[in-house]
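Remarks on the structure that follows.
Note that one protein chain is taken out, while the other chains of the complex remain in position.
Here the chain labels run A and B in written order, and each chain numbers its own residues starting at 1.
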Amino acid sequence: MITAPQVLPPRTSPQPSETWARRRWAPQKLLTSATKHAVLLIFTVVFGFPLLWMVLSSLKSNPQALQSPVVWWPRPFLWDNYPNVINAVPFYRFVLNTLLYAAITIVGVCLSSSLVAYGFARLRWRGRDALFFVMLCTLLVPFFATLLPLFILYRKFHMVGWYLPLEIPTFFGSSVFSTFLLRQFFMTIPEALSDAARVDGANEFYIYSRIILPLAKPAMATVVLFQFIYCWNDYIGPLIFINNENWYPLSIGLSFVLGTYSTNWPWVMAAAAAATAPIVILFFFTQRTFMGGISIQGTGTKG
Amino acid sequence: MKALAIGSALTVLLAPGTAGASALKPDGGVVNLTWETMWSGPTLLLLKQMTTAFNASHPGIRVTEENIPSATGDAKLQSQIAAGDPPDIFTEWNPVIGEYAAKGYILNMNTYLTGAYKGFVKWMYPLAAATGTYKGELVGVPMSLNSWALYYNKSIMKAAGIMSPPTTLAQLTADQAKEWIIKGGKLSQIGMYPGANGYQYFSTFFGALNCFNSAGQYDYANTKTCPGATALMNWLTDFKSYPYAQVNSMNATYGAVAGGDDDPFVAGKEGFNMDGPWEGAQNIPDANPSMEGNFGVIPFPGTVGGPSTIGQGNFNIIPEGASNSKDAFEFITWLAGYNNVKFTSNIDPQGGWVPAGPQIAAAPAYQAYVKKFPWMTTYLEQMSSKYSQAPVLTTNQEQANTAMATASNDVQDGSMSPAAALKYIDTQANASS
Partner (left out) sequence: MSNALRSPDAKVPNRALKAARSAQRRQIRTGLLFVSPWVLGFLAFFLYPFFATLYYSFTDYSGLGAAHLIGFANYWALFHDSLFRTSLFNTFYYTAVELPLSTIVALGLALLLNMKVKGMAFYRTIFYIPSIVPIVASCMVFVWIFNPTNGVMNSLLSNLHVPGPDWFFSVSWSKPSFILLGLWGLGQPMVIYLAALQGVPKDMYEVASLEGAGPWHRLRHVTLPMISPIILFNVVLQLVVCVSYFTQAQVIESQDVGGPGTSTWFYVQYLYTQAFQFLKFGYSSAMGFFLFVITAIITTVLLKSSSRWVYYAGDDR
């Protein structure tokens, strides 16, 4: 049962030798370094193997990919699979569409979700928790159950055919994921900070924009990254609302490759790898920015 | 908010000229039609040829073809119809047409069967027309028709010591049994395995289609009025002893995942396979040219006394709310080949399609195709056979089909008895709300 963090009561007067030992004592480790690396290595194999398989398959020729018993190493390495499949569909246009879609929704999410999260996290008002529960409940309704009325609604607003049905709601806090995440992190910021500002006469918006937001930079960076990745892989949404092929995002473009070249496994794998690589690179280089601790505690302020 | 303004401005600036599915008002006297299909692969090139040719020969109409992924294509179509903004023509798989017609989703085309189109229905194969007719109303026009026959692999047959292709059901069952190769528990060659298509596509060979009771409900479990259904299910149980899981995994290996076209027969690993002309006309040449010349096609040796096939195919429908239904109808008939025999007789062979009307089959280009691939005659024969049947269009047709697929699989993997399977089909098919 997890309880609030406790510290043990202090021991009775320490002996001189114990004091000396404590100054040089390093915290005991739960696991030895070797065990840690062993476990990590096992999981790396488990997680990485399908990825490796995907990449290796993308470099094989089709008959080789289907061979039984299984052939591991491509012979020869068909690097050409990649340019071939990228040129077979309007790959770069799909990427551009996806980037535009992601950029707009990121702006929407950053603006609205942070405001809403602040209201749920840093203010106390009657009905707040009930409303928060209602917001969570909106996640529980299956998408296909409400699709038809939703589609009719969007058509009334003349939003069908473009990305608008997917973009405009993000300006209205539609990303419950982001709002929830930010709310949880805002709640870890000591109330004392806000109180001090209030005593100084600051209004809530000032506190939100000048105090809370700057402290929550890593959390916001997380939200941006996850929203980007969500847009990159969003499939069902654009499928329903976008009609014009020129506007399709990469996720749907990938399914075209699958449909068109379904008998060419290496090409399908190459397309998948090409679609994944950009966000992998993005993640690898940005992970430090938001990994620096998305809870305010990391800054070392003593509450 | 500033961001919102910039966002929508960008979207508007970068939007193409005409985004949206509905037909626009005639501009300069040209009617714009939107045609949505769910095809993928090499067929798309054929569709492009067709729209280009139509637009060239019909200056007052411009057809734009839009291709949507089939995964949720039904949802998209219905959303568009519900929103009052549908495409003018949509190409659907025929089993859903019954329920669409019953619920008012698609137009009755009888109103257009006047003047030059008076003889249109008679011009088609009776099977083609029947498959698109709901209670006397023409609601769907085929552009490519399916026909099912039995492919056999020549070299596998020879290796199993079989002299000639089977002519009776018993011979077929015995022949295919000889062709399975399972060594050390591992499957490397399939004799024959009906699979999920078991009930539906084989139904006409046993007279097991369109069994209704007096109240109009599906009644396949009735052994008196529908003995063929039981006979078919009993035949399917013959396949109980074969490793269901391994067969399916072999299917998956050869591209069956996510709607692929390839299968073990194309790869040369299956002795018998029920399929349509595209298998030999497209799949084999595209995926495994070494199989060309190594297969033959015969009518399935069923119990009804002659070649037959179930009515099936991709039918063009006009959704409710389409703005230019008259021109859409013109396009649909043109696609079927009416007043367009020469062009269609050249296109159909490329897709491995069976034509919608006998005139096309008789045209020189198609005849040349049949000469080149003599196995096509089997398919054409079945189109005019008296034993071929179109499934009666009902509101619950799709439910019946889905239940048939599940029941077929379950009978073949041994988890359902034939009687229980037929009862399952009836219960699911007749469920209403």
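Criterion: contacts are C-beta pairs under 8 Å (C-beta built on N, C-alpha and C of every residue); 3 or more make two chains touch, one makes a residue touch a chain.
Worth saying up front: this structure is predicted, and the values here are computed from it rather than measured.
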Residue among B:65, B:330 or B:398 touching the omitted chain: B:398
Residue of B:50, B:68 or B:82 in touch with the missing chain, whole complex considered: B:82
Interface with the undisplayed chain - residues on chain A: 1-11, 22, 27-31, 36-37, 39-40, 43-44, 47-51, 53-54, 57, 66, 68-70, 111-112, 115-116, 118-121, 123-128, 131, 133-150, 153, 169, 171-174, 177, 179-181, 184, 186-191, 204, 208, 218, 222, 226, 229, 232-233, 235-236, 251, 254-255, 258, 265, 268-269, 271-272, 275-276, 279-280, 283-284, 287-288, 290-298, 300, 302-303
Hidden partner chain, residues of chain B it touches: 71-72, 74-75, 78, 81-82, 96, 99-100, 103-105, 186-187, 195-196, 244-246, 248-253, 256-259, 320, 395-396, 398-399, 402, 405-406, 409-410, 413, 415, 428, 431, 433
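Criterion: only the chains that are shown with their structure count from here on.
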Chain A and chain B: spacing of chain centres that average the CA atoms, whole Å: 41
Of chain B, residues touching chain A in the complex: 1, 3-4, 7-8, 10-11, 14-16, 19-21, 40-42, 44, 66-72, 75-76, 78-80, 82-85, 188, 253-255, 258-262, 267, 286-287
Of chain A, residues touching chain B in the complex: 66, 68, 100, 104, 107-108, 111, 144, 147-148, 151-152, 154-155, 160-164, 167-168, 171, 236, 239-240, 243-247, 252, 255-256, 258-263, 265
